[in-house]
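With one protein chain removed, the remaining protein chains of the complex are shown where they sit.
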Amino acid sequence: MQAAKPAKIKFTADHWKAYGLLIPSLIIFILFMFWPFMYTIYLSFFDWNMVKPTKEFVGLQNYKEVLTDPTTYKVFGNTLLYIGLLLIINLIIPYILAFVLDIVLKRFNHLYKGAIFLPSVISLVVGSILFTWLLNPVSGPAAIILGWFGIDMPIWSKLDGWVIVVLSLITSWKVFGYNFIVLYASVNGISREVIEAARLDGVPLWKIFFHLVLPMSSATGIYVFIITIVQGLQYVFTPIKVITQGGPNYASSNAIYHAYHEAFVLYRTGHSAALSILTMAIFILLLILEFKFVERGIHYEN
Amino acid sequence: MKEIRFEHVYKSYGKTEVVTDLNLTIQKGERLILLGPSGCGKSTTLRMIAGLEDVSSGAIYMDQQKVNHLPSGKRNVAMVFQNYALYPHMNVIDNITYGLRVQKVPADEIKRRTEAALDMLQLKEYKDRLPKDLSGGQRQRVALARAVVKQGDYFLLDEPLSNLDAQLRVSARKELVKIHEMYKQTLVYVTHDQVEAMTVADRIALMYKGKLQMVDTPDNVYHRPANIFTATFIGSPPMNVFNVDVQPDSIRFTSQTLKLSPEWSQHIQQTGEKDLAFGIRPEHIDLSKIPTPNSLKGHIKFVENHGNHYGVYMDIEGNEWIAMSESKRWLPHETVYIKPRADKIHMFNQQTTDSIGYPKSLNNGE
C-alpha cells in the first residue's frame, strides 16, 4: 500500500487547463480588487475631487495632511476601541461559550447553534433599525425598563464612547453567531480522547481550556481573530452610516467610514486614499504580528 | 490483449526516485503480479501503465506503441482501485455502465456485457443499490464488474483484495483468476501479499526500493530466488541466510562446518566465488535431539505454534535460525542438532547479494 505517498501529479499533461478554470475568478479579482488597490495607492499621491478632469500630483502631501489632522487620530482611536470591543464580544466570549457547550454541556448543542446563528442571516440595516427603536433613549423599551430602576438611559447617539459601545453591540448581534459556530466546530474537532484523558486525571476545566483547547484550536482562533478585525470594521460601517453618519463630531466614525466620508461626502479622494492605504498598512502589520506571535500554536491543529 | 514493455523507466517526485531503471516486458494475456513491500514503487509502476503518472525518463510501450504522452482515456485500460473508487451517487448498474455510456457503446452491447458480468459476479439482486448499502465484498465485485465490462486490452488491479477479510480474499482471488481465464486481457496486479501473488500469478515481478529484483514464475521465485532480498521476502517464516567461509568441500559458519554435497562443491568451485552467504528455508531443515552426522549444534530459544506446524527458533553460534517442524516435542533451552537438506540449499554472493546459481543436476529440481 502506498497511500501515504502524495498523489502529486493528478492528471497527466493537461495541467495548463487549470489556468483556464481560474480565469473567470482571476479577471474579477484583478479588475475589482487588485487593480483598484493599486489605483488607490496612486490616488493617494494626488489632489483630486472625483469631478475635476485633472489630478494634481502632490507627493506625500495627502499623507502629511491626514497625519497632522487631529480627526485622524480621533478616528483611529475609535477604530481601536471598536476592535477591542468586537474582539471581546465576538472572539473571547464565543470561544469560552463554544468550549462550555462542547465540553461541559454537550446537550442541546444543535438547538443553541441554530438559534445563535440566526441573526447572522439578517441585514445589518434591519439590525440598525431594530436597535435604534429598542434602545431609543426616550421612549424605547430598554429606556422604560431602566426607568423602573430609576436609571436614565444615556442618549447614546450623542455621547462619545457610548455611541461606539452601542454600534459595536449592534454589529456583534450579526457577527457573534457566525464566529460562534466556527469556533465551536474547531473545539468540537479536538480529539475527545485527549480531553477525556485530562478529565480522568482531574485537570480542572479552566486548565483544559487554556492548556489543551486553546492551543489545539489556535489556527481557527487566529482566523476568527483576523476576520473579526477586518470584516468587523467593515460591518460597523453599516450602523454608522445608517444611524450616526459618524457623528457626533466624528465620535462614532472608524477608519473605513472616515475614508468613505472623505471620498463621497467631502470629495477629497487623496485624503480618502491615503487613509485607506494607512488602514491597510496597519491591518497588514497587525496580521503579521499576530502570525508571528501565535505561530507556535498553529501546528497543533489537524 | 497486448504486450506492455518498460524500457529504462525512471520515476521521481522531486528528488526522491521511486522507480529506478525499470526494464520489464509484460506478455500479452498473462497475469503479472507486481509484488513488494510498501513504498517499493509497484503502485507507481501500475499507475504509469494507466497514464495516471508521468514517466520521468525512459519509455513505456503498449502494443508496440510508445505511450509516454498518451492520455489515460486513450489507453484502453480497465483498472480496479484499492478503495474500489465506486461513484457514491450512482447505483450498481450505473456504476458499471457509466463508462460505457460515455464511450457511446451501443445500448444492446452494454446490456449484454453488463448482464454477463452481473451473472458471473452474482450481483444481479444488488444492481439497484448504492455503494453505501453494499458489503465490502460486494463493492469489490462491483469494481471488478465495472472493469470487466469495459473489455479493455489491459486489466490493472491495485491491491484489489486488501480491504477484504481473509476468507473473502480467498474466494475473491479464485473468482479473479476465473474471470481472467475467460477474457485473457493482459493483467497487471499490484499486491504486497505474497500468498496472493503465488496463487494468482503467471509470473511475479518483485520490486524493492524502486528496483526490479526478479521476474519469474511463482515456482522459480520461491525455489530459485535470484538474490537475497527475493529469498527472504518470499516465504513465511523467511529463509535463513548467513555469511559463510567457503572451504574446498564444506562451508564454515562461526566455528562449526557443514559438508557440502559433491554437486554443490563442484558448482561453487566452477563459479570461483569466495565470499558467500548460505540460505536454507525453514521447512528444509531437519531437527534432532541427538548428534547426527554433518549437523550444526545449537539450542532452542522459543517455539511458535502455527497450527499445522511449529516454528522453532534456535540460537546457533549467536545466529538466530528458524526451522519448521510438525512435531511438538521441541522445547525451549534444549540442545538441538540441525541438518539442512543438501539439495535444498541456496548460495548468494555476499557483495552483490545475487544468487550464484545452482548445480546443473539440481536445475530442474522442482
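For reference, chains read A and B in written order, and residue numbers begin at 1 within each chain.
Throughout what follows, contacts are C-beta pairs under 8 Å (C-beta built on N, C-alpha and C of every residue); 3 or more make two chains touch, one makes a residue touch a chain.
Keep this in mind: contacts and distances are computed from a predicted model.
When the listed names "Formate dehydrogenase beta subunit", "Permease protein of sugar ABC transporter", "ATP-binding cassette domain-containing protein" or "Act minimal PKS acyl carrier protein" are checked against UniProt, the chain not shown comes out as "Permease protein of sugar ABC transporter".
From the options A:I28, A:I151 or A:L266, the residue with contact to the chain not on display is A:I28. The residue touching the chain not shown here, chosen from B:S56, B:S72, B:N163 or B:S361, is B:S72. Only one residue from A:F76, A:W162, A:F209 or A:F283 touches the chain missing from this view: A:F283. In the full complex, chain A contacts the hidden chain through residues 7-11, 15-19, 21-22, 24-29, 31-37, 39-40, 43, 50, 97, 100-101, 104-106, 108, 112-119, 121-134, 136, 138-141, 144-145, 157, 173, 176-178, 181-186, 189, 196, 199, 219-220, 223-224, 226-227, 230, 233-234, 237-238, 241-244, 255-256, 259-260, 263-264, 269, 272-273, 275-277, 279-280, 283, 287, 301-302. Touch with the hidden chain on the side of chain B covers residues 50-52, 71-75, 77-79, 81-83, 85, 87-89, 98-99, 102-103, 146, 150.
FYI, only the chains that are shown with their structure count from here on.
Distance between chain A and chain B, defined via averaged C-alpha coordinates, is recorded as 59 Å.
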